[in-house]
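To keep things clear, I will list the structure first and then write my remarks on it.
Removed: one protein chain of the complex. Kept in place: all other protein chains.
The block that comes next holds chain A.
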Amino acid sequence: MTVKQALPRALAEGGETRPAQRKTPFLARLWRDAPLLLMVAPAAIVLLLFTYVPLLGSVIAFMDYVPFLGFTGSDWVGWDNFTALFSDPSFWTAVWNTVQITFLQLVLFFPVPILLAVLLNTVALPVAKRFVQSVIYLPHFLSWVIIVALFQQVLGGAGVINRFLITHGLSPFDVMSNPDTFKLLLTTQSIWKDAGWGTIIFLAAIAAIDPALYESSAMDGAGAWRRFWHVTLPGMRPIIVLMLILRLGDALTVGFEQILLQRDAVGPGAAEVLDTFVYYNGVVDGSWGTATAAGLLKGVVSLFLVLAANKIAHRFGEEGVYKR
């Protein structure tokens, strides 16, 4: 979530500067900075091999890629893979499921960390605040395998809730394998895992609000609700907008590991999303070209979404991810 914010600042940071670089000849600079270049080399090589080269490798979206023939031997097929993709109903199922899940997350998940942060901020007792924080941050660090297992144990067919329903004469309801409620289940899991962790950034935003604003508004007779509405919320607005933009940029990324783990329980009709579509078509079925085409399409649309969201933010006078 915080990943992309680092970008704009990193280029403008201070620190030690090499003096009078223009006057030093190139070879002298090379000799002087060779150790630094050597230090960057391992990371640069890893990024080159596993980010930049594969990025170029996305051209197989325009190929009838056959692993045996490789990049050089496979035939170019133009837009055929995309045509095949668009006429594949399971692709559209994946797109529709992805959009639905993103929408649910935006409506149900997004406000939770904001509300939690506001609630936590009003806790005056430091011990209580720290305890609740420690508890609600924890699930963020657990793997999806563990999270799904925990949900299985509580909400599954033989889980705590259903045992309770059965012993009290009510009909059991297995949400873990019900396609109709699957998307709500995913959202609930996401909230359980990451809503607490998400409060960190909003708590920081609240902490940055000048306490004098609260004090003077209280002097002017504003109650708790009006202080929230006229001081807290406006103070958090830039961060909320920023988070919304970042979320929009990830609109097509909806919990790949989480869904992959539970897809078999409810079937692809309810659970197939773009990322799992790419995985099953490419790695499992070997339709490398179509799968890469779907992945490439997703990447391009995501980039476009970030840029568009940022433009909208600028129009509303917010700073967004990068400056104009």
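To be clear about the criterion, a residue touches a chain if its C-beta (ideal position, glycine included) is under 8 Å from a C-beta of that chain, and two chains touch if they have at least 3 such contacts; residues count from 1.
FYI, contacts and distances are computed from a predicted model.
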UniProt protein name of the chain not shown, from "YeeE/YedE family protein", "Binding-protein-dependent transport systems inner membrane component", "Carbohydrate ABC transporter permease" or "GTPase, G3E family": "Carbohydrate ABC transporter permease"
Residue among A:F110, A:F228 or A:Y279 touching the omitted chain: A:Y279
Contact residue for the chain not shown (choose from A:V123, A:I209, A:L244 or A:L305): A:V123
Contact footprint on chain A, counting only the chain that is left out: 2-7, 9-11, 13-19, 21, 26, 29-30, 32-33, 35-40, 42-44, 46-47, 49-55, 57-58, 60, 67, 116, 119, 122-126, 128, 131-139, 141-146, 148-154, 156-160, 163, 166, 176-177, 192, 196, 200-201, 204, 211, 214-215, 218-219, 256-257, 260-262, 264-265, 275, 278-279, 282-283, 288, 291-292, 295-296, 298-299, 302-303, 306
